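Removed: one protein chain of the complex. Kept in place: all other protein chains.
Up next, subunit A:
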Amino acid sequence: MLHLLSIADLSRDEIETILTTAEEMHDVQTRPVKKLPALRGRTVVNLFFEDSTRTRSSFELAAKWLSADAINVSAKGSSVSKGESMKDTLMTLDAMGVDAIVMRHAGSGAVRQAAGWVRASMINAGDGMHEHPTQALLDAHAIRRHLKAHDLGTMEGKRVAIVGDLLHSRVVRSNVLLLAKLGASAVLVAPPTLLPPGVEHWGVDVSYDLDTVLPDVDVVMMLRVQRERMSGGFFPSEREYIAGYGLTAQRLARLKPGACIAHPGPLNRGLEISSPAADAAQSIILDQVSSGVAVRMSVLYHLLAGDPGTQRRES
């Protein structure tokens, strides 16, 4: 692997390798010395054209715990705000000899385009409404940890409901692709106005009724209502949204035993997820956060640890 741009590019074997390594990386967080020497002398740039707390900080921690040098460049406070083009920014960073560029951008497909301009490995940390591959990988990792801890078997045949603002979500596409590759199935639940166009060709079930879906699923993944991307009119009122699609305390009781609750964060408590659901025993939301660092360590390791010549030839 030279880049990580989309879940669609990954084979089942590559996914298994990344997730297996992530299990080992997860243990590092509990050690007294949270540091492995594997990426000593490598440099990782976090280039964020859009705001982020958890993705950026977990990529930074992942790089540092593998002994790579990491710097953060955000659009605010960089030459981007002086009008430098995305291509010039990327080529400038690349000319400094960095080994990997972790990039988030509002444009769908921007990271793949960037990969054509640079010598460094590109990692997609979210491109517009397209994909967020490391989020899907960390979701799968956290779900696998939940299944393992409760002796519930593998992802094969499991059913995952993805609920909420699917229109503005890049997480949903990566997750649908990844779940299919792991042998699990997805059911998308949202009001018609918040379903992505063309969803009928995704090969997944779609439902408008959360209450009938909940008793059948092994995982319910609540997505954030992205107020910042909404100019209004997607649903009549927040109260109506909660009544139809919020994971309320009453809806918790409809989940089958062993089912878990996931949310990529940040949470809108009281909107798409109630506090009793977010803080429930079957919530894996905080485990998703620690999984984020483990999975990103695994991705950085597999992209950067080996001989760059061989990686380039293989890809």
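Just so it is clear, a residue touches a chain if its C-beta (ideal position, glycine included) is under 8 Å from a C-beta of that chain, and two chains touch if they have at least 3 such contacts; residues count from 1.
Assume contacts and distances are computed from a predicted model.
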Protein name as given in UniProt for the chain not displayed, "Threonine/serine exporter family protein", "Sulphur transport domain-containing protein", "Transporter" or "Bifunctional protein PyrR": "Bifunctional protein PyrR"
Hidden-chain contact residue, picked from the options A:R12, A:R31 or A:K87: A:R31
Residue among A:G157, A:G270 or A:G306 that touches the chain left out of view: A:G306
Positions on subunit A where the hidden chain makes contact: 17, 20-21, 23-25, 27, 31-33, 35-38, 66, 301-302, 305-307, 310-311, 314
